[in-house]
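Shown here is a partial selection of chains from the complex, left in place.
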């Protein structure tokens, strides 16, 4: 059926111009060639991945064993983060009954593009060598590049099913750029700590996506309502994504924290918080439905909110029970969001948020930023030790004399910067996306893979094995006829 | 269809009272609040995850590099174990055609609850500081907590589709409690070695689940027979779970073994044993069916039995060919179990075991316990070296003078303790679950997600894209009519 049911819009009007045969390849090639040139000019191996450099590094730092290469501290977490970006985010977005290809496929495309651009943008802002003019990269740069993509992938969650891949490339190009700037302001200028990115990744990404979606409001989106929902097996695919996100979130938050106790503690805090979040999510999900039945949307999404909210504070000494309290609250807030806030936003604020990123990223991220501010302000030398305090909050150099309450205030300010960047950036990008040349689908053609993917024939039309067995032929005749007629249509 | 087909039982009788809108949230909230309080009172970071503690630890132990933090020895295995618990066990239980949400969803709920309770229970028994009255946790505690949950998740395998989530919470609460006690007896009092938990996890969990299921026997379960089976795609989802369990089992068995050669050898042994098990599983599966066809149930389950059976002995010097022999036998025994023992148990012993945990956990676990006893009894200083023998079997302190044959006898005794705890504990918990207030489904409503989940509409009822293209309209008319009428019904 898929192939023959071409929609009239393709032929008779501009309202449904999803033809991307020129624009998508053009964008891909132009950008990928630009990447080749820019990488050629700017990007080099750092001293721990360069063959000559590492030998010199070992000599100069008196290191005898290769195991002290940063690679061995970070690589397992890197691979987990990588899985979260591609399988986690990708499969979480397969929940729609007929947009699973777009969910996982476009996630793949924009993450692969975004991480290259992120290496350059983050490099220019954070590790450009003023003498050589080069950016040197190592395993930590790869993790940061994956993180940087996450901001744009979160934004994709609000836009899922309503935009073209070309628009998504633009969302990612600007998203990564804005990310690098706000990250520079928050981490370098304000000197906040945000290892798991409650502020720089989730708050920014969430509001960025919401603002774009708000500008792109489609009053007639209910024309596609029949496809804006899940089926049994698409919910199971989404559960794969949700679980990989949930399981690997301790790696996400700890991937770039300090070696040793820093990474160790971050994992413990995130693990506990996520576990607590699952219980309150199940509780509210059941309470929120008249017959007490659970809703897969909540389980897939709200149970992750604790990971988001621990992004800043997980590396601090928030204590195990503090982590559980954060998880406890996040499960409640996020599930309430799915039950009441998303419908409210759509009805009153004209904000269509396909995946509910408001409840999974924007609000928990903001909350995480403020929790981080409070925990930072409450930090004492008694708990952290003198050198622990310096190391954990990076209070050396020109920040040596910053008091902990000042640090807390800066953390809070950082959260506000992230919100502002998300909202203002998102509105601007949203207006760019409204130009009528990016190939987005018409209102009655949203949430449909038919628009951009060559779809295989439908499952129901697999014809049965040809029957030679005589006594079967008559019995099945009717069934066959109807199935073949379906296939022909 | 899903939403409109409410069963009469909901309105007219107690026999089908799956209403959990009060009980599930109540249990979740009470227990999660209890966790907050108990964690506040008892749980603290250990010296390798505490900021101040780690700096002091490094000084006092003369450690110069952060890489010697236990975190870097254990974290990759921890994440693999975490995947096994949530994706492995979860997706293995999605094989039923209409209970996949319950399989993966309730697994998620009870594992998230269980691991918190496990941290407390295991802490009280194993690492309560007598001076401060605190439990200190680190990465090894998290692995142990995941292990502890595994016992209850195994039990869930026998109960799949027949119990309510509230009942599962009770199974987990008692399961974790019993686990901590038997673990204390086996590992501390009897001083057995059981790194991968053949005894403490699999034997206990298997018999615990079987005993519960025996008490909860449903004579009329065949009323739900139409749903007690798989469909093509649900078997593929289950294969995801099975493969992640199979692949990561070397991490499971090696996660808490001794640093260095201990972890290294455990991985090799488990890897070899599992590979051999696959071949005999395929062989027996094909032989067991008249036409020689393979059965997915065997492939998904029996191929894992070797991992279970190597749980105790994988860290010993069992030799590579010894590992292969264990795997060889397990594939045969477990597949025979699925072919003949499970039907026999159901018919003669009134024991309904949905996932066949008897063949995957109970019997291979018990076998693994006895294999471990034999290998321990056969250990010599010639093979292990003097310090190797002390380290591998922990023969220091008051166990300094224990001979290897004594150790073997204690290992065998440990297996019996695990069986006893499983059977007696399971029977007691089973009777608790028979109180008619936990919301379990009636006999004709088992294996059905409809009972506890808000299900999406059925796949077949996705209406086609509205047709504007004129020449299509007439052709499709009939199809549309029938599909829309299905949707309305």
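Should a chain be cited, it is by its letter among A and B, assigned in written order, with residues numbered from 1 in that chain.
Please note the rule applied: a contact is a pair of C-beta atoms (placed from the backbone, for glycine too) under 8 Å apart; a residue touches a chain by one contact, two chains touch by 3 or more.
Please read these numbers as outputs of a predicted model, since none were measured by experiment.
Of the identical protein chains in this complex, 2 are displayed in place, while the full assembly in this structure file contains 3 copies of the same sequence.
Keep this in mind: only the chains that are shown with their structure count from here on.
Between subunit A and subunit B, the superposing rotation on Cα atoms measures out at 120°, rounded to the nearest 5. Each chain gets a centre from the mean of its Cα atoms; for subunit A and subunit B, those two points are 30 Å apart.
Note for the complex: subunit B touches subunit A at residues 10, 19-22, 24-25, 28-29, 31-33, 35-36, 39-40, 43-45, 48-56, 58, 65-67, 69-72, 75-76, 78-79, 82-83, 86-87, 90-91, 94, 98, 100-101, 104-105, 108-109, 112-113, 115-116, 137-139, 142, 165, 233, 237, 240, 452-460, 462-470, 472, 475-476, 479. Remark: subunit A residues 1, 4-9, 67-68, 72-73, 76-77, 80, 97-98, 226-227, 229-236, 239-240, 243-244, 246-248, 250-251, 259-265, 267-268, 271-272, 274-276, 278-280, 282-284, 286-287, 289-296, 299, 303, 317, 319-321, 324-325, 328, 383-385, 387-389, 391-392, 444-445, 448, 450, 459-460, 486, 489 touch subunit B in the complex.
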